[in-house]
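With one protein chain withheld, the remaining protein chains of the complex are depicted in position.
By letter and in written order, the chains are A and B; residue numbering begins at 1 in each of them.
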Amino acid sequence: MIEIDNVTLAYGDRTVLRDISLSLSEKRIAIIGANGSGKSSFARLLNGLALPSAGAVRVDGQDTRTHGKDVRRKVGFVFQNPDNQIVFPVVEEDLAFGMKNLGFSKEDIARNTTDILERYNMSDLREHPAHLLSGGQKQLLAISGVLVMQPDYVVLDEPTTLLDLRNKRRITRAIEALEQTVILASHDLDLLRDFDRVIVFDEGRVIADDRPEIAIPIYVDRMS
Amino acid sequence: MLDLYFPGTSFLHRMSPGPKMLTLMVAATLLFINESLVLTVGALVIVLALYPVAGLTMQQAWKQIRPLLWIFGLFFALQWWFSGLTLAAYVVLRLAALILLASLVTLTTRSSDMIETMTRALGFLRPLGVNPAKVGLAISLALRFIPVLAQITQEVREAQKARGLERSVIAVAMPVAIRTLKMADDISDAIESRGYRS
Partner (left out) sequence: MDTKSIVYIALFAALTAALGLMPPISFAGLGLPPITAQSLGVMLAGAVAGPRRGGLAMLLFIVLVAAGLPLLAGGRGGIGVFLGASGGFLLAWPLCAALIGVLVQARPDASFVTLALAIGLGGLVLMYACGIPWMAFVGKLGLSKSLAIMVAYVPGDLVKVVLATLIVRGLRRAYPTL
């Protein structure tokens, strides 16, 4: 469970999230809201990339402020632009990066790499240069790089925004199949119709927090 | 990434990068110390003879020299005018021998092997606070993002073409530099959220 306890987040003198208290325990949670409403800032709080200016964020009871390392191990993060998340020139090197950081053994690294590439039908891309992958393959590699670290939660920040329809579907299926708890920030309403819970942000506040069939119309209404 | 390496199986290809670099350094120093035109010509002939030995052609040797022809011409003319033909020939042939020799190392060594050797050699600098793992990360990141930024540069040039600005340095370099700075923050976040502790 992730608890957000009276959190305010400010960059300098600019407050972007105000007084938020939420307890996230469902398996599929979506964050929606207009551009600039604070979705990414909220997502970054969940794995300690951003620390609250006031209040606290706890993942399974561990404060992101004091247990940054443990929290990052538990909460994987997938960014909007896979090009910025893939940090090694070759597919298998990139997959190994997170595992090396966590001190996995050579055998585990090799096995997890083989498994994840098989899972996403990318086995023949193992030694491929990352920059020659298609947009969808890049996003799958970014997701894979997070999954091989075996997190309990996966936070995804608009993972389909930069993709065409076909790759969007591919990523959607991949997200649906995750066994982890998923927290997804997205504009892609199709992606989250089957979610357990949808939280709507507006100017740094939560304006709705409910099942999709109730929360989505509130968002659509606010947008029009 | 594409490097200047030319695949082969010669003894130069098989030689490991460290000794190859050392040999090059010693040979270059000797060439600089030596003042004799005859010895310089001899060195040049030996270097040229090594090209076929390494499975390389004379065209490949010529390609190393061609971009420098104008500077060779300039040096030759200046030396001839001020100091005579012998010195002019000596200076230009020495430069040619040096560059052909260095190119021989580059053509027969994979850049990845060279980088690995250089990173390993950095271990000696550990007492000075150099951390080879961090150097390795910086190198990997650079190799990863050179093609990304090259592509962004290409995209920006195409976008500016419509406005007739594809050759304007500012109209191209500025957006590319802005994208670079924006990426820097995201990449740092991505690295840290994948468990990297600096």
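The rule is short, and it goes like this: a contact is a pair of C-beta atoms (placed from the backbone, for glycine too) under 8 Å apart; a residue touches a chain by one contact, two chains touch by 3 or more.
Being a predicted model, the structure only gives us computed values, none of them experimental.
*Asks:* Which chains here would be touched by the one that got left out?
*Replies:* B
*Asks:* Which residue among B:Met15, B:Val41 or B:Leu87 touches the omitted chain?
*Replies:* B:Leu87
*Asks:* Touching the missing chain, which residues of chain B?
*Replies:* Here the touching residues of chain B are 1-5, 21, 24, 28, 64, 67-68, 71, 74-75, 78-79, 82, 87, 90-91, 94-95, 98-100, 102-103, 105-107, 109-111, 114-115, 118, 131, 134, 137-146, 148-150, 152-154, 157, 167, 169-170, 172-174, 176-178, 180-181, 183-185, 187-188, 191-192, 196, 198.
FYI, only the chains that are shown with their structure count from here on.
*Asks:* Taking each chain's centre as the mean of its CA atoms, how far is chain A from chain B in angstrom?
*Replies:* 40
*Asks:* Would you tell me which residues of chain A are touching chain B in their complex?
*Replies:* Against chain B, the touching part of chain A is residues 44, 47, 49, 69, 72-73, 76-77, 79, 81, 83-89, 93, 97-98, 101-102, 129-131, 145-146, 149.
*Asks:* Mind pulling up the chain B residues that touch chain A in the complex?
*Replies:* It is residues 1, 140-141, 143-144, 147-148, 151, 183, 186-187, 189-197 of chain B that touch chain A.
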